[in-house]
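One protein chain omitted, others in place.
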Amino acid sequence: MNFELTEDQREIKRTARDWLAARYPIARVREIALDGAADDTWDEVVELGWPEITDFGMVELAVVAEELGASLAPTPLASHWAARLLHPELEGRGTVAMWDEGGTDPAASTMDGPAGTKIAVPAAEGADVFIVTASGGRHFAVPSSAATVEPARALDPTRPLSTVTFDGAGEELSGDHFGRAWHAIAVAAAAESVGVAARVTAMSVQYAKERKQFDRPIGSYQAVSHACAQMFLETEGARNVVLWAAWALDHDPDAAFMAANSAKAYASDAAVNVCRSALQVHGGIGFTWEHDLHLFLKRAEANARAFGDSTWHREQVAAAHL
Amino acid sequence: MNFELTEDQREIKRTARDWLAARYPIARVREIALDGAADDTWDEVVELGWPEITDFGMVELAVVAEELGASLAPTPLASHWAARLLHPELEGRGTVAMWDEGGTDPAASTMDGPAGTKIAVPAAEGADVFIVTASGGRHFAVPSSAATVEPARALDPTRPLSTVTFDGAGEELSGDHFGRAWHAIAVAAAAESVGVAARVTAMSVQYAKERKQFDRPIGSYQAVSHACAQMFLETEGARNVVLWAAWALDHDPDAAFMAANSAKAYASDAAVNVCRSALQVHGGIGFTWEHDLHLFLKRAEANARAFGDSTWHREQVAAAHL
Amino acid sequence: MDLTLSPAEEEFRDTLRAWIADHHPGREPDGDEASFTFRRDWQRALNERGWAGLTWPTEYGGAGATQIEQAILFEEFARARAPQLANVLGLTMGGPTVIAHGTDEQKERFLAPILSADEIWCQGFSEPESGSDLASLKTKAVLDGDAYVVTGQKVWTTYAHHSKWCMLLARTNPDAPKHRGLTYFLLDMEQDGVEVRPLVQITGEAEFNELFIDGARIPVENVVGGVDNGWRVAITTLMHERAGLAFALQARVQVALSELADELKGTKDPLIRQRFAQVAIEAQVLRLLAYRGLTSAAKGGEPGPEGSLGKWLWADLNQALTTLGLDARGPAGQLVDDVWTYRFLRARANSIEGGTTEILKNIVAERVLGLPRA
Partner (left out) sequence: MDLTLSPAEEEFRDTLRAWIADHHPGREPDGDEASFTFRRDWQRALNERGWAGLTWPTEYGGAGATQIEQAILFEEFARARAPQLANVLGLTMGGPTVIAHGTDEQKERFLAPILSADEIWCQGFSEPESGSDLASLKTKAVLDGDAYVVTGQKVWTTYAHHSKWCMLLARTNPDAPKHRGLTYFLLDMEQDGVEVRPLVQITGEAEFNELFIDGARIPVENVVGGVDNGWRVAITTLMHERAGLAFALQARVQVALSELADELKGTKDPLIRQRFAQVAIEAQVLRLLAYRGLTSAAKGGEPGPEGSLGKWLWADLNQALTTLGLDARGPAGQLVDDVWTYRFLRARANSIEGGTTEILKNIVAERVLGLPRA
């Protein structure tokens, strides 16, 4: 019984943090996300072995994902992981096309096969393979040659989304790994939300110490300090439940699915709550484009809606109990 | 356009407040509710004309009901009003038997006529007439001779509840007034919740000024002062929406039903929120039996569940809009 | 107690409603300049009818109408999705301040161009270091002959780039206690030493500006309400703004609510239905708070707590409403739509702008409930 990262896991965390800090300082994130600069680190990412970390272990993946969230790195790694979890033999870079137009249930596509349109497909431009969901819980691997990508307007500018039309070509995937894969995808997304929440909590605490009004740091007012304490509670809670779920996916299959649904529900809400509250703590300055807070807020809001929102994941938890 | 009580309405309010303060100081309420002392003011209530205030005007009724709530008077007036609104020709003292065993929808009894058992019947002992709901939206007036009353354990000790079994005798009521009557009943209950909320808000503010910890009045801490401000907001809001609904029932039929559902939903929640928050402001002392706060809390909780809870009333509002 | 309109009020409403129907210029064009011209033309049309300064005294070009008639106007404008007025800050704050505290010469000089939108007004109160603690502001004004020389920085100045005049609060006495050393000026924006820079918000729009003031001059006759008396002048204007605002805000909420109802019509999702109903109910609570405010105002008293409560409740409510609008889109909420994404993001500032919710709670706790100051 030991709820600490191993030395190896801590080393992975350090590497991720250092590499992301070097390649994706927030100014660089803004250049890519807001000014359209090209993101060109994929080869390095491959060299670091991160695209295949799905084979390595879910805790390791969650550790890297948290750092991804904390840095807002606009790399297509997360959507590639999702594709690779669903299609472990995938070659090149993948992504997942899961949302029917007008659909709301992440687990219930009504598409009749890999023919039709999907919305909100992450990192579609440059992807080699799309994993496309269809009715009856089927999954297809579709090469980019069979997909027409139309950029969409993403709420979160650090993560481009597209509308993608598939012409029907593609290979159906088989196996009994889809259930675990979707739960692992949820945990990875939840881990990113933890990273967002943690970074924004730290920013808020720092600001509350520095900003003075009425000759006192605003953090000396309970309206602010208790809001920060709440951010901390939810962030810590979210990180714990994400690590539990990640660990359980590899070591405790009985608990894993409910843990994963719990992680996505709780971490999505935590990141959203933290960012909304952080905006209040920051006051006017946090509402400006030049401040970084809105980028985190938009990531939190978008991520909360990706791969099933907290309401949907809670309903899965309810179904397991009731 | 004038959102103030008329001089007549203010006079009714003063009379109610003074009379209730004289007859039902909280020590007397405790004697009746907790020690089983007899409540013997009904003749005076009749003399004041309050049992027939249902004929007079809903704002007037709401004004008295708010004072009833603020005093926690254990008089059976509110349940009599409910009966009289459903059965304007009622003779003697009435009450309403509406909840089927296991039922949750206040508007959908499955009882086949005035035969069967109702739970949570207020002020059943000593009532002359029971208005009993049955399937298909039917209402029956049942004399007490046809009813067997079994006292139940009420959450709110100031308002006895009984399980009542009806033997089948009774006269079916007719008319097109039932819709308005049920909405008026909801508004009367909501007005009582406003009285509870207002009294408890005042108690809490007073306590926050007096109680010192760390050499400061606790009301100087935002954790406490903002909680009090929230109580005040919800109480004022609840009072306004109750008065609007009361006024609309007499003067603006198009708005009346939605206003009444809104009033019951909002005031129920307000009283519950205020009392729960007041317990936190009071700390340990508010958790003792000897302190009066729990009596208000129990009234707020019970009243929130009487005549349809806030979820049910919100659904009616949603149905009107959507 | 009577929530109906009087016959005269009903007649005003009907006349107004017909006038709006006749003059409504349609959908606002895109683009800052086109939008500004559109709003200015709309205000001019309203002013020609005599209604731009509806509650202003007739001697200053107003219609001398009641607060209730003003409320009717807000509601009818909202109902008809009428455009905003170009000179909203001049009409609701600048003009009333000059009327209450200005000299005869100031009234003569400033009021008519406010109504006609020939001169647009903006407000220079907040500074980067002085948000909630407004009285700590540092912009200073030093007397130099017959003019003050002003240096400092202001922020959140809506419409500054279209404005001729700025209601400027600046420190004239650095030695006095912080509330007592401020003066309320009317700063001519058309001069060297005043630089306006757009301040882009998280919505991507530049609704506000930053104002950099470096040696700008204000003639002494442009002091309003006396030197070192600026706090009192500003605060009465702010209270005025907050009470009247509640009505305008609730009217706009009703419009957004009905748009959301149209979108959600027929939805079976009980969670969405409950949230919608709660928002609808709170919108009524807000409307009734505004009615209470009208009743207080009609009795001629000081603005009651309704203003602070209303602003606070509105912020909570508008955030809940716009979040529901976003959430109801389901997974498509990851994408920007034409309505709710913007509204959701914009609404995040509701609990900050014009008095943070924390400050409003302090006001209610201290001034209404009499709780001790923190």
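Going in written order, the chains are labelled A, B and C, and every chain counts its residues from 1.
The definition used in the following text is that contacts are C-beta pairs under 8 Å (C-beta built on N, C-alpha and C of every residue); 3 or more make two chains touch, one makes a residue touch a chain.
None of the values given here were measured: they were computed from a predicted structure.
So which shown chains sit in contact with the chain we cannot see?
Hidden chain, whole complex, touched shown chains: A, B, C.
Kindly state which of the options A:Glu91, A:Glu125, A:Asp252 or A:Glu290 is in contact with the chain not pictured.
A:Asp252
Which listed residue, A:Pro88, A:Gly126 or A:Pro217, touches the chain dropped from view?
A:Pro217
Tell me, which residues in chain B touch the chain that this view leaves out?
Against the left-out chain, chain B lists 99, 103-104, 106, 119-120, 152-156, 161, 212-215, 221, 223-224, 276, 279-280, 283-285, 287-290, 293-294, 297, 301-302, 305-306, 309, 311.
Please identify, in ascending order, the residues of chain C that touch the omitted chain?
269-271, 274, 374
Since one chain isn't shown, list which residues of chain A touch it in the complete complex.
Missing-chain contacts on chain A: residues 1-6, 9, 59, 205, 208-209, 216-217, 219-222, 224-226, 228-230, 232-233, 236-238, 240-241, 243-244, 247-248, 251-252, 259, 262, 265-266, 311, 314-315, 317-318, 321-322.
Everything that follows uses one rule, which is that only the chains that are shown with their structure count from here on.
Round to the nearest whole Å and give the separation of the Cα centres of chain B and chain C.
40
Roughly how far is chain A from chain B, centre to centre by C-alpha average, rounded to an integer in Å?
49
Specify, in ascending order, the residues of chain B that touch 2 or more different other chains.
221-222, 226 - these are the residues of chain B that touch more than one other chain.
Please set out, as single numbers or ranges, the residues of chain C touching at least two other chains.
Only 358, 361, 374 qualify.
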